[in-house]
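Worksheet: one structure, shown below.
A single protein chain has been removed from this complex, and every other one stays in its place.
When the chains are written out, they are named A and B in that same order, and each has its own residue count from 1.
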Amino acid sequence: MKLLGLVAVIITGSLLLYASGDFPAWGDANSPANSNQQVSVRYIQDSYAKTKTPNEVTAVLADYRGFDTMFETVVIFVAGIAIIAILSFLGEPNKPRGGDIEEHPETPDLIIVQTCKLVIPIIQLFALYVVAHGHYSPGGGFQGGVMFGASLILWALACGLPAALKRLSEPRALVLSAIGIIIYAGWGFLCMLLGGNFLEYAFTDPLLPEGVEKAHSHGMLIVEIGVAFTVTAIMFVIYANLSSRGRLKGGL
Amino acid sequence: MTDQLPAIIVLMPLLGALLSVLLGMFDRKLCLPVALVALAITASSAVAMLANVLASPGQSLSYRFGGWDPLVGIEYRIDALSGLVVLAITAVGFLNAIYSKTRVRDESPRREHYFYALYLLLVAGLCGMVLTNDAFNLYVLLEICSLTSYALIAIGNRRAALASFNYVIIGTIGASFYLLGVGYLYIKTGALNMDGIHAALRANDIADSPTIKVGFILIMLGVWIKMALFPLHGWLSNAYSYAPTTTGTLMAPLMTKVMVYIMIRMMLSVFGTEFVFHEEFWSNGVVWIATVAIIAGSVLALARSDIKKMLTYLIVAEVGYMVGGAWLGNHSGMIGASYHILSDAAMTFCLFLAAGIIINRTGEARMNAFDGAFKKYPLTMIGFTVGALAMIGLPPSCGFFSKFYLISGGIEAGQWGFVVALLFSSLVNAVLFFRIFERAYFPKDLASGFEFGGDPDAKPDRSLDQVPYSMLVPMLIAAASLLVIGLANQTIVGWLNTALASFSLK
Partner (left out) sequence: MMLDHAMLANLIEDTVVPKINFWIYIILMMTGLYAMISKNNLIKKLIGMSIFQTAIILFYVSIGVKSGSGIPILGAETQREFHEVEHHNHEHDEHPEEFPDVYAYPTINPDDYANPLPHVLMLTAIVVGVSTLGLALAISQKIYHEYGSIEEDEILAQIKTRSDNDD
């Protein structure tokens, strides 16, 4: 196996390196990718006029290529339900053959718990800020969602998994994640019902104030909120299931 | 509403999956109806969309997500070939969901809602992959299909987890190669839309650069890994045989064929025939690899005594047919490969369904499950026979016509090795299946004395075969479709001709 791996790596590596002789230099502003008038330059020049969003990455992510982002959210949803489906039903009918997870009754450490109680609200507030401010600074649904999920994981690490599950139980997390995608797809359906194609935000202009370009901006915010819901819930679900091998007791 | 059909085809299963998870938390019995309704809507949309495509000028439809120009946004492009493949995907998905009614209850109790959610998302991903015209969107949908299939296999029992793990490793290598290939194309063209890449390749005259060539090789390698072309086929047999029955019957007909479609789409729409068939050395080389794949798949299938493993090695051989046909470089070969996508999906589906019924009823996974099968399960055996005869290539089944086009393409291109391999594989299939027929139709001892496997408390909706209707009817429909596809081959090939006309094949 090692020989096969070595051979495969040498062949692939030399193929890739051979092609790299042809690449544009690092940081070249005139490379084909950076100077493509119909794609990248259009994103940079037209996105503010069309979508009123200074952050071009968010504009491309949630508007121009919004359909991709919806499926990216679906990918993370799939990971969550797949992990639950695989792990929740271990332990029957086979007896656990590998070593069992030792169940420590958690005696939370005073300093850690108090620090977390101070820090977690700040983390969550910052996470919400990152989601909402994704149009103006680096941020958006994924980033904010991961931070929010991390705050829940922090609580689980500090006080034990059952305490965190009291805050966000698995069924509620699944409902939250499904709602996130329903918001995203639902907004797209709304655009379809109002006469446009899927995720064509311009057609929601009658519903939202301030004109067609702002309708793009608001639409992006709504879908990013949907993404944040799903990512928060699934991050926590993945942690809960992997750390406790599906049984949601004990854990790390 | 009809111009929204491409979006509806991908979104309906997504909605069904979300509903399945939500409703399944209250009552798991609701999941199957939700899945059936979603798939029924999707299948009828696929029929309507195919009719739309055939009626439209140039037989090509375009759907722009977000209303953006195709080069900056994501576009779906449908022609007759993609329409037919989507129809095949949705039809298989729908029939398989009916088949799954009893199987899911038996094999994955208490997680039906997750199963159906993953199932519907797999169908959505497959449909999206076929329809999309954006190289990176294809990667995202490819990963959806991959993740759902890893999960659907891993929820099986015993050896399924290790088989799924190996599939994860190899599948990720394949998908990452594809992503890297798209990156290489992007670094040279700056475009992600398939038409945009094609235009950039021709306009800027960069088609000869090493980057584009290596990008092509990487994309091809990635797709070949995922379609289990020999010698990259190691993951297929274990993954499909140890998967739960309904997963196997869904994935075996679809995953590899959709990957073949992607290969053809990449070859024709993105790179173009002048680039791909420029060096005869390489295209001949690939045809030789396909020839070896056909022979190896057939021989390995002959050596197996486990029914499902035998069928999976037949898939390896069939992939060899399609890859060889596509790389012959002429019109007949490409028609043969495209037609074979449809016919092989139907054949594999029919065989896997029938084998699943027999394995389930007799509780035996090896060849001796077929002992006296005709007496015990006449309808099932007839379905299996139709599928087997199609695999061998007897008229009027679709298998005969696809072999006909492939062989004529091979003769035209002078690839005699390929032609011989096709005939050899027909022979091996005949030996394989006639062994089974001998056991089934003319058993040595009439009192084989098998107990009927399966659940003792099943509902009395059994048919002549003592097999539930929900399992029997989809299999019979699949067997009938083999004959329909075969008899309608002139019409289908006519549609494919128009679809492939814009690519200059000899």
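Methods note: a residue touches a chain if its C-beta (ideal position, glycine included) is under 8 Å from a C-beta of that chain, and two chains touch if they have at least 3 such contacts.
Predicted model, so just to flag it, every value in this text is computed and none were measured.
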| item | value |
| --- | --- |
| Hidden-chain contact residue, picked from the options A:D68, A:E170 or A:E200 | A:D68 |
| For subunit A, residues in touch with the removed chain | 1-2, 4-6, 8-9, 12-13, 16-17, 20-21, 23, 25-29, 31, 33-35, 39-41, 43-45, 48-49, 54-57, 59-61, 65, 68-69, 72, 75-76, 78-79, 82-83, 86-87, 90-91, 94, 96-99, 136-138, 142, 238, 241-242, 245-246 |
| Sites on subunit B contacted by the missing partner chain, in the whole complex | 136, 140, 143, 146-147, 150-151, 154, 158-159, 161-162, 164-165, 168-169, 172-173, 176, 179-180, 183, 186-187, 192 |
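Here, only the chains that are shown with their structure count from here on.
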| item | value |
| --- | --- |
| Centre-to-centre distance between subunit B and subunit A (centres being mean Cα positions), rounded to whole Å | 30 |
| Subunit B residues within the subunit A interface of the complex | 4, 7, 11, 14-15, 18, 21-22, 25, 63-68, 71-74, 110-111, 114-115, 117-118, 121, 128, 134, 136-137, 140-141, 143-144, 147-148, 150-151, 154-155, 161, 180, 184, 186-192, 196, 200, 204, 206, 209-211, 213-215, 217 |
| Subunit A residues within the subunit B interface of the complex | 15-16, 18-24, 31-36, 38-40, 42-43, 63-68, 71-72, 74-75, 78-79, 81-82, 84-86, 88-89, 171, 174-175, 178, 181-182, 185, 188-189, 192, 196-202 |
